[in-house]
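Not every chain of the complex is shown here; the ones you see sit where they belong.
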Amino acid sequence: MTRRVMGSGRLEAFSDGVFAIAITLLVLDLVVPSRQEAAEQGLAHALGQEWPAYFAYLVSFLIIGIIWVNHHTVFDKVRLVDRPVLFANLALLLVVSLIPFPTRLLAEYLTAGSDSHVAAAVYSATMLAMGLAYATLWLVLTRDAKLLHEDVDPRASRLALRRFGVGNVFYLATIGLSFVNATATLAVHAALAIYYCFDQLPLVTLARKAPTE
Amino acid sequence: MTRRVMGSGRLEAFSDGVFAIAITLLVLDLVVPSRQEAAEQGLAHALGQEWPAYFAYLVSFLIIGIIWVNHHTVFDKVRLVDRPVLFANLALLLVVSLIPFPTRLLAEYLTAGSDSHVAAAVYSATMLAMGLAYATLWLVLTRDAKLLHEDVDPRASRLALRRFGVGNVFYLATIGLSFVNATATLAVHAALAIYYCFDQLPLVTLARKAPTE
């Protein structure tokens, strides 16, 4: 029986496209205040009142950006992809391309009393879905050593998976936090994203000699 | 006389762009409930009422994703492209980039009585057009063995075309089903898409030794 495997070039190109579009579409939700709002309270004040939209924009941009950086880091270790990898990647892209929707929702309802809890919970659930999709992609990629480059260390790979699990527990906790305080929930998502930025051993990175050293 | 043939790199890059944008634009049709709707019935309930939009989003995402996976699989077999291939591919991209429109239409009218039939028929007709464009692209690609890699088996290629035909008969049937029940029609499109995901011998794939075996 034959098996179909392919280089990862087009998967990366398609994924880069979806990441780039999702991250850039976020700007469509920054709304220019109407002439009437500006006439009543001045444009500067009307813009200032939209801070939930800017905050949600910033956090979602950061999150998509970091997913991209880590996607990049993961596929730097990958030599070949097969159909299960294509579909696991598609599931991740589904969540990524969805992110502008909960972002818009949270921007609109961040200061809206009890509805803010619902909006924050939808946002947090999206992030949990993203974390689960990421862990699944990693599982599918590491199920077959032939898909990875030779210098990938299987032990580090198992360790990375455990750290994914920890991340998902945090995302699950933010769903609970949503029902306490929506703004705090968004701040925690920002903190989680920044934590992933500065992480010295990123979840998805295996021990590996750099080409220049 | 000279003939113009080119590598398939830019065709793939351009197609990946159109696929990625079409699949990501779908999110623009997930509408945040208005403050008034949320005030009347609560945000959670207002969001729940939008299930046709989520359902249509999910099915269309799956369909575009699978067209992309199969486009990827097809062009993995292609060595060179000429002008007829560029235009056959453009016809496929026309249908793909159109998909957000019938998706929006069906999301709006899925539960709207007799208008739901019209919306579902437009959606199904778009999928039929996609199937026909795909079969045409395959015909144009396989009309000249020089365009394909050497290891492509012409017999498997003819077989694949026959299976395209079967797929298009199914799409034609969904137009009929649209006038019976719109929601069932969308569910059948989901099932067809999932069938193509798990198909062990995808329509467009020829018998071929994998590079790693």
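In this document, chain identifiers A and B correspond to the written order of the chains, with residue numbering beginning at 1 in each.
One rule holds for everything that comes next: a contact is a pair of C-beta atoms (placed from the backbone, for glycine too) under 8 Å apart; a residue touches a chain by one contact, two chains touch by 3 or more.
It should be emphasised that the depicted structure is a prediction, and the values quoted were computed from it without experimental measurement.
Oligomeric state of the entire complex in this file, given as copies of the one sequence with 2 shown: 4.
In this section, only the chains that are shown with their structure count from here on.
When chain A is fitted to chain B on its Cα atoms, the angle of the rotation, on a 0 to 180 scale and to the nearest 5, is 90 degrees. Centroids of chain A and chain B (each the mean of its C-alpha atoms) stand 25 Å apart. On the side of chain A, the complex with chain B involves touching residues 2-6, 10-11, 13-14, 17-18, 20-22, 25, 28, 80, 83, 86-87, 90, 93-94, 97-98, 100-101, 104-105, 108-109, 112, 114-115, 118-119, 122, 146. If you check the complex, the residues on chain B that touch chain A are 12-13, 16-17, 19-21, 23-28, 30, 32, 35, 38, 42-44, 47, 58, 61, 65, 68-69, 72-73, 75-76, 197, 202, 205, 207-213.
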